[in-house]
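In this view, the complex is presented without one of its protein chains, the others remaining in place.
When the chains are written out, they are named A and B in that same order, and each has its own residue count from 1.
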Amino acid sequence: MIIIFTDFGVNGPYMGQMKASILNVSTTSKIVDLMCDAPTFNVRASSVLLAALREHMPSQSCVYLCVVDPGVGSPRKPICLNCDGVWFVGPDNGLFQKVIEGCNHVEAFEILWKPSHLSHTFHGRDLFAPVAAMLDAGIAFDKKTIPVASLQNCVEKDRNDTDIIYIDDYGNCWTSLTSNMMDPGGNLKVGNITINHASYFSDVKVGEAFWYVNSSGLIEISVNQGNAKLKFDLKIGDHIEKL
Amino acid sequence: MIIIFTDFGVNGPYMGQMKASILNVSTTSKIVDLMCDAPTFNVRASSVLLAALREHMPSQSCVYLCVVDPGVGSPRKPICLNCDGVWFVGPDNGLFQKVIEGCNHVEAFEILWKPSHLSHTFHGRDLFAPVAAMLDAGIAFDKKTIPVASLQNCVEKDRNDTDIIYIDDYGNCWTSLTSNMMDPGGNLKVGNITINHASYFSDVKVGEAFWYVNSSGLIEISVNQGNAKLKFDLKIGDHIEKL
Partner (left out) sequence: MIIIFTDFGVNGPYMGQMKASILNVSTTSKIVDLMCDAPTFNVRASSVLLAALREHMPSQSCVYLCVVDPGVGSPRKPICLNCDGVWFVGPDNGLFQKVIEGCNHVEAFEILWKPSHLSHTFHGRDLFAPVAAMLDAGIAFDKKTIPVASLQNCVEKDRNDTDIIYIDDYGNCWTSLTSNMMDPGGNLKVGNITINHASYFSDVKVGEAFWYVNSSGLIEISVNQGNAKLKFDLKIGDHIEKL
């Protein structure tokens, strides 16, 4: 199974071109679009999101094809990682940092294989998709081991921001806080407003805001049958205060 | 074939997480996203839409995985229904009422099977998707027969609203009227404006509004090569008068 995680958007030909590129190499691969609206150009938020989503995915053998790559065309390395038996393919720009931090055993490789045609701006289609397909199909390709410590980071060591990293179509606002960073007695502050914990949407009145541990293990600010993004005028990157 | 009908939105990881959950149980299941922008939180409109769409789908063996579930986490039952040989899986909140009304023979079951991990807010991924996969793959799971009459309704018996239940990306406005509720000589009134019938888009001038029986058997208000939603400032829930 190949799982795609990108910031390409739900529109346009990019996802389709990547899928055709996969099926061109490996006609029987199963492909799942996990997400194609990861925070655009935002490698740190995407890294937090990817690690959280991965935690709650089936643990069977699979290949994550991940492309949030504002530096495409620059000399950043193409890499693939074996993280506790699961493969990740994408750019060496810090996108996998949070996944790596959550793993016991990681092997890192620079991808040396090159396609016959490599466009300047779409390595997702031309390079990463065929590599993911070869990994999924068990086809060998040219790569070399590199130290995990040599990989790029997306977050400085002591930085520990609490901010909005994703907003879904309902207007639910996902924060960078994982479930172990909050206990149910704690509150969040959004601007001047204090937000309490609830376990379920139906635990609060229609229209009322609350925070909870979402189904991917992140702290999320929601409004029961409403839109937290609109209610609090939130956007990706907005700071959230922990009380 | 598993057919997904939800209000999860085209963005975000929810559809991908459900698909991975299906493939984790049944690796060879075919999955079709019928719709992931059903009217948000609106069980009645979603019920009308689901029944209409189902009428025009292939009649072969399939499983509908349906999640429009504003009460997720509350004690509403998880159910599956066999409706004239086709399976429906989802919450017991009235979502299947209109499908049931259109069927000859319905068997209803409460789902007793529980996954090893059930999140508070994403029963689509954790419970309904694996059940749909088991139904599709012919894997037995724990369930018990319940009376069809015990299921929740989404519409009171004598309520018979005519309203907008869906608006597509072209701005075409789908109403809750089915084709047998209008004859071609009838008109619709939107605000102060009377709208006549036409059979085809090309039967009216570019920019002209008309109503017609859409390809799912519902009465729809459209503008030839234009946008009815913008032209008449319509939104889901707006009342439409039958003249």
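Methods note: a contact is a pair of C-beta atoms (placed from the backbone, for glycine too) under 8 Å apart; a residue touches a chain by one contact, two chains touch by 3 or more.
These numbers were taken from a predicted model, which means no experiment stands behind them.
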Residue among A:Met15, A:Val67 or A:Leu234 touching the omitted chain: A:Met15
Missing-chain contacts mapped onto subunit B: 1, 3, 10, 30, 32-37, 53, 56-58, 60, 166, 168-170, 199-203, 212-216, 225
Positions on subunit A contacted by the hidden chain, ascending: 8-17, 19-21, 23-24, 27, 37, 40-41, 70-74, 119-122, 125-126
